[in-house]
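Since the structure comes first, as structure tokens, the remarks are kept for the end.
One protein chain is absent from this view; the other protein chains keep their places.
The first chain written gets the first letter, and so on, giving A, B and C; residue counts start at 1 in each chain.
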Amino acid sequence: MAEMIKIISAGGTIDKIYFDANSEFQVGDPQIHHILAEANVALDYELESVLRKDSLDLTDDDRQLIFNKVQVSPQKRIIVTHGTDTMATTARVLEGITDKVIVFTGSMEPAKLKSSDAIFNVGCAITAVQLLPPGVYIAMNGQVLHAAQANKNLKAKRFESSDGEGPILSKV
Amino acid sequence: MAEMIKIISAGGTIDKIYFDANSEFQVGDPQIHHILAEANVALDYELESVLRKDSLDLTDDDRQLIFNKVQVSPQKRIIVTHGTDTMATTARVLEGITDKVIVFTGSMEPAKLKSSDAIFNVGCAITAVQLLPPGVYIAMNGQVLHAAQANKNLKAKRFESSDGEGPILSKV
Amino acid sequence: MAEMIKIISAGGTIDKIYFDANSEFQVGDPQIHHILAEANVALDYELESVLRKDSLDLTDDDRQLIFNKVQVSPQKRIIVTHGTDTMATTARVLEGITDKVIVFTGSMEPAKLKSSDAIFNVGCAITAVQLLPPGVYIAMNGQVLHAAQANKNLKAKRFESSDGEGPILSKV
Partner (left out) sequence: MAEMIKIISAGGTIDKIYFDANSEFQVGDPQIHHILAEANVALDYELESVLRKDSLDLTDDDRQLIFNKVQVSPQKRIIVTHGTDTMATTARVLEGITDKVIVFTGSMEPAKLKSSDAIFNVGCAITAVQLLPPGVYIAMNGQVLHAAQANKNLKAKRFESSDGEGPILSKV
């Protein structure tokens, strides 16, 4: 059996539910649990729902909370599901933690939509967190980027590396 | 921009379509193309549909064909979508190729079903093919296994390593 | 509260599940139950699973069984979910029952597929069974036809009336 993976859910589009003028909530239960069950994953993981916010509403305190949860985790492989608008900002706050593999992911479309990038991105993150050395990464759109270089391109609805270096690639 | 990834489609459950007594075909167009489009991947890839068969029907000639397609590919990162029943058999035939990263994936349920492991597994394979050193691998159920050790556990509907070693993990 | 509706499930494509060389079953649990739950219907209904067969495999005895189940039903409004290939044949067997509203429906694509006509057809049948006078009908493709005139057009994947009269329409 593989080591246990820790999953921290911090809200964001991936967990958005339909809300209208009569609704109270906008961000629902962590969807990653359903995604992993549907994929019948042979993994041991622990899920903790830490925040349920649009990432544009995250405060410095919220980021400190995520930092603390990751730092105290006995697990060394950690996935953080997070809204995309400030995913890179939060990821950089975690760069001080150097003994763990930390992979951020999320989605541009809610997991509850018929058409969404959520399942695919979680598949990428689950794989990246097992294969990469310690560090902080963003797994989105089929690419894995170093948190320090990753930025959301709002227009293209994609993440890209600010230095044009592109995704992390093994030597071949 | 990342290097181009080569995708070889060899049929299998992932591409199965609904067929009945009046249908002619059982395995349809490669679904991986739709999966990558829906995930809005920022990747450059080339897709070649080589076989459209249930993997129980693959012959030695079919496996030689897949071997040849991989060997002559100018791309060094290659994904093969394949039926699960004989995925490990085909993967081992390719172990003679040592200068490429070759990742097999597929699904237990057709990609066209509402509930399927196809999207997730493709996300895993796309990530594995970028991060791993040359070799032949199977990416299924959230784990990446060496082809030499991978076996389908028919009852559990999962792949597992025959030596109990578990999935490939980075040092952390 | 409306009168109770009786639903008889006789198998067919609507209930097909994915099966492969290692599977035992081809027709699964009645999907209409999930469809009605997802639509949050405000209806009182009773579901009975009578047969689980491709409709090409139905025998005269099977049709007699369906006839008997409908005839003894205390409910006057009855939906029969059924495979499309011989739906018209079975429906005509029931024309001897003249004191009930009997609506056949099913689907060309399994309800478990991402893209299917199953939910839509069930919505049509549920409405038709409440609005029509006693008789035997087929509700498919957005039309309601008299069983006596309905035929499957295999090529167009639709039902049509053999006399070219078209669907049942109110006077307006």
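Please note the rule applied: contacts are C-beta pairs under 8 Å (C-beta built on N, C-alpha and C of every residue); 3 or more make two chains touch, one makes a residue touch a chain.
Note that the structure is predicted; figures quoted are calculated from it, not measured.
For the chain that is not shown, the touched chains among those present are A, C, taking the whole complex.
Remark: the omitted chain is touched by one listed residue; of A:11, A:30 or A:110 this is A:110.
Across the entire complex, the residue among C:39, C:56 or C:154 in touch with the chain not shown is C:39. Counting the whole complex, the residues of chain A in touch with the unshown chain are 13, 16, 18, 20-22, 54, 56, 85, 109-110, 112-115, 154. One chain is missing from the display, and on chain C it is touched by residues 1-3, 35-36, 38-43, 76-77, 99-101, 108, 115-117, 119-124, 126-128, 130-134, 139, 141-144, 156-160, 166-172.
Everything that follows uses one rule, which is that only the chains that are shown with their structure count from here on.
Both copies, chain A and chain B, contribute mostly matching positions to the interface they share, with over half of the numbers common to the two.
The rotation relating chain A to chain C, fitted on Cα atoms, amounts to 180°, rounded to the nearest 5.
Chain B and chain C have CA centres that are 39 Å apart. Across the assembly, chain C contributes residues 114 that each touch 2 or more other chains.
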